[in-house]
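Excluded from the complex is one protein chain; the other protein chains are retained at their positions.
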Amino acid sequence: MSEPVLKRGFASDNNSGVHPAVMKELLRVNRGHVVGYGDDPFTETAKEMLRKELGGEAEIFFVFTGTGANVLGLAGVMKSWNSVITSSTAHIESDECGAPEKFTGGKVLTADTPDGKLRPDILARHMHGFDFEHHSQPKVISVSQATEMGTVYTPDEVKALADYAHANNLLLHMDGARLANAAVSLGLPFNDFTTAAGVDILSFGGTKNGMMYGEAICFLKPGLSDGFKYIRKQGMQLASKMRFIAAQYIAYLSNNLWKDCASHANRMARDLQKKLREVNGIRITQKVESNGVFVIMPDRVAARLSQEYFFYPWNEQISEYRLMTSWDTSSDDVRQFVDRLEAIMSEERVS
Amino acid sequence: MSEPVLKRGFASDNNSGVHPAVMKELLRVNRGHVVGYGDDPFTETAKEMLRKELGGEAEIFFVFTGTGANVLGLAGVMKSWNSVITSSTAHIESDECGAPEKFTGGKVLTADTPDGKLRPDILARHMHGFDFEHHSQPKVISVSQATEMGTVYTPDEVKALADYAHANNLLLHMDGARLANAAVSLGLPFNDFTTAAGVDILSFGGTKNGMMYGEAICFLKPGLSDGFKYIRKQGMQLASKMRFIAAQYIAYLSNNLWKDCASHANRMARDLQKKLREVNGIRITQKVESNGVFVIMPDRVAARLSQEYFFYPWNEQISEYRLMTSWDTSSDDVRQFVDRLEAIMSEERVS
Amino acid sequence: MSEPVLKRGFASDNNSGVHPAVMKELLRVNRGHVVGYGDDPFTETAKEMLRKELGGEAEIFFVFTGTGANVLGLAGVMKSWNSVITSSTAHIESDECGAPEKFTGGKVLTADTPDGKLRPDILARHMHGFDFEHHSQPKVISVSQATEMGTVYTPDEVKALADYAHANNLLLHMDGARLANAAVSLGLPFNDFTTAAGVDILSFGGTKNGMMYGEAICFLKPGLSDGFKYIRKQGMQLASKMRFIAAQYIAYLSNNLWKDCASHANRMARDLQKKLREVNGIRITQKVESNGVFVIMPDRVAARLSQEYFFYPWNEQISEYRLMTSWDTSSDDVRQFVDRLEAIMSEERVS
Partner (left out) sequence: MSEPVLKRGFASDNNSGVHPAVMKELLRVNRGHVVGYGDDPFTETAKEMLRKELGGEAEIFFVFTGTGANVLGLAGVMKSWNSVITSSTAHIESDECGAPEKFTGGKVLTADTPDGKLRPDILARHMHGFDFEHHSQPKVISVSQATEMGTVYTPDEVKALADYAHANNLLLHMDGARLANAAVSLGLPFNDFTTAAGVDILSFGGTKNGMMYGEAICFLKPGLSDGFKYIRKQGMQLASKMRFIAAQYIAYLSNNLWKDCASHANRMARDLQKKLREVNGIRITQKVESNGVFVIMPDRVAARLSQEYFFYPWNEQISEYRLMTSWDTSSDDVRQFVDRLEAIMSEERVS
């Protein structure tokens, strides 16, 4: 089999590979027999390490994917006659093909946000119909941290949403597919903007930041995970050889791996932003607070550029494109990409 | 972290680790960026390799777990008002916590089988109510190959079921969590007892035989997989870093890896059977045709033995226990286990 | 429009019309405005009347159909990872097109019964796997009273099942589509074989016994109906003009209407049984304890007879047919039907 050229691009942080330290831990745990499905010492260690990051009380359940983590985490606390309210740009609304509705049977309600961030005032329109049987009962507010727009909630912003949720008898769910990117952006430990800020359920991801697969559903308050082991199994997300998910979290939470990877990715995004600002005719549409850069560029330019670098359109109506950096993005990658963009821009201007 | 002792037991073939050749391939594909979600060259290679094993026409979709493979494969061809008929010992009936019902919305109907193997005559009771709107419409017959009882269908037996299914406008689904164990038991290539025998949908597993995670849903006839990509995503089984599932299948299907692993596991089961037969007071209840041995032993003996070796009760009403061998089971493991069993038996007889 | 001939047959007790007393009550409540969806005085009265029949504590929710009552009643107490165990001849298994699975997401497990009646000993095979996440957790035992085979549980038999259910932390559900037929068969008030015998959830039907539509879901123990109003609405079973279901129950529970109708239907079934016994070549397969008679007759005879009288085959493999009597079946209907059957039998014997 000939070896394909695998150029690093800016399509998604999941186009990158697995960090060597994660691979090393996969090799380390690969010996002898352990009981399947999570009753093994590696899983216990990984859960304990996660609990420490999250204030000590969390109930942790490993699953395979970010969608699985979000959907099952919600299913753990919603009835089918409940609603979850989120930003219209949230992953659970736009990128999970209806999995939350299918599995929970409930509704996903949305609020438009300029920057992907919910605030109590824009949630108010959905705070009605309580106790009215014709109306799906609001039960959860869901935020993404970092958001799909690359922005990051401060602990105070999270706390305001948690307080608002709890005042209305709702819960606060956080999709942390890029939780590490948010942590290094804020310069804070995970706990400060999750458990300590009032979050109830957390999807703690690592696949976009150097892991191979696996996600942790974290119930941050006691009593939220009753019966959840059945939900995970019925949700087709119970790993038989669980130790290999656990191993990844052990590596991820050791020796600052998560921090180093996320810091690097965020730095590359800032570099990319800086260089793009110098390109005539390009507009950056969102604050670059984590590892995503959103740019408006001419569609013709994007079409040509994407023959060399894979990346996604975000809002086709306004020619907005999304560029993601990763733990393995190099400064050269950034420079060459912007150089190429600049060259195409020039050619297009001439022609 | 102190290193736990990880003794090999007979609880399940998924208590074993990952074969070194699989690990090696995971390392090999871990370079550069590739597009996520399966549009990468490794995934294409793995699918092509699987297609070759299965007669050339299969549509292949990788997922994470055996339950995911079974449930989504069924969801691909069932409406919510359809039924799937299977053995009452089948994994989809007994070990998936209702996932088939939850995700398809349909019914799982069962037939009792002495050895885990369906036959047309024992399916007849469910072949009625066609076109009658009060009755969930039978649509799929599902077999496990090898069965959960360690027995194996011959190609003729599969073909008889496929013919019966097709004559009734049903499809034949095969849960191949232990497909390799069946293949080496029969001494036949996969195709002979799958596509060529009339199977329509196949779960082609490898996790129980040396892989880490990942399963392949194989639609063996054209036209069965329409829209399936959405089902996989909505079913929370779409891997972002798909190349790492693909890599495992590449390794698994190269250099006879699947064959060597399964042959060894089956041989260890036969050894175990042979040695157990010599133990007074033990009864073996099923033919040992793959890598499982079912034995009746006194509950007190089982209780003591399971303090040293983890294994599962199968039918508590008759004190039946299941012993599984794996690709990494050694002859010493077998010998020591039976020696220990024999010793406990003796002690119990004395007391 | 020409008026079709509408001969009374033996296909189902729902082929009959509506009792005049029910029609009269529909006309009586048809005046002025009342609040929709059940907050009206007629609905309150009907619920109070039902509660009195059921021991005084029941939470009552009206719905439209028997299937709706069974499915939503189960949905009120099951999680998607639960199972309900019932007879393989039960309506919820055989005649609801998978509605229980679709709406609850859970499993329906069955036990074969010679006469449609469950007993603790035949349920034992399903009492395992508790606390094991791979196994759908048994939660409800469901009986039909009268059964689909025309047999009737005694209060002691119900109590034995309730005790067995509760000892295993399960609930007992009763499908009472023909509850009145059972009551008159036993000569007992409803309470004696429902609430007082330990039933937890009851579908209290009347459509098969003189009503037009409507069914009552009765939660017989406190705390079982939390959130149920949302389940009913999401289950599409909340009537806007609820007073017209209530009116039917008011009529049904007044002036012995339910008792007179069911007594008559049961008597007609006994007459039918008596006359059929005298027909050479006919075999009655079940005890006639309510308003159904199950007979084995030659398929050719059945085919000819069904050109004049509509009725259903029950078990085609053994040429078994089901004959149902109704509140409006007359002695002449029975006599003429058996005469015709006898004549066809004679002709077939001659030819």
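Letters A, B and C name the chains as they come in the text, with residue numbers starting at 1 for each one.
The criterion applied here is as follows: a residue touches a chain if its C-beta (ideal position, glycine included) is under 8 Å from a C-beta of that chain, and two chains touch if they have at least 3 such contacts.
Because the structure is a prediction, the values reported are computed rather than measured.
Every visible chain touched by the undisplayed chain in the complete complex is listed here: A, B, C. Between the chain not shown and the residues B:H91, B:H173 or B:R232, the one that touches is B:R232.
Considering C:V34, C:M127 or C:V279, the position touching the chain not shown turns out to be C:V34 (whole complex). The hidden chain makes contact, of the residues A:E59, A:E96 or A:E215, with A:E96.
Not every partner is drawn; the one left out touches chain A at residues 80-83, 94-98, 101-102, 105-108, 110, 124-125, 128-129, 133-136, 316-317. Residues of chain B in touch with the missing chain: 37, 79-81, 105, 133-134, 136-137, 227, 229-234, 238. By the touch definition given at the top, chain C reaches the unshown chain through residues 1, 4-9, 11-12, 14-18, 23, 26-27, 29-36, 41, 45, 64-68, 71-72, 96-99, 102-103, 207-208, 212-213, 230, 233-241, 244, 310, 326, 328.
Everything below uses one rule, namely that only the chains that are shown with their structure count from here on.
Using CA-based centroids throughout, the chain positioned farthest away from chain B is C. Spacing of chain A relative to chain C, judged by their CA centroids, is 51 angstrom. Work out the mean CA point of chain B and of chain C, and you get 41 Å between them.
Here the spacing of chain A and chain B, counted between their Cα centres, is 33 Å. Residue positions 96-98, 102 of chain B each touch two or more of the other chains.
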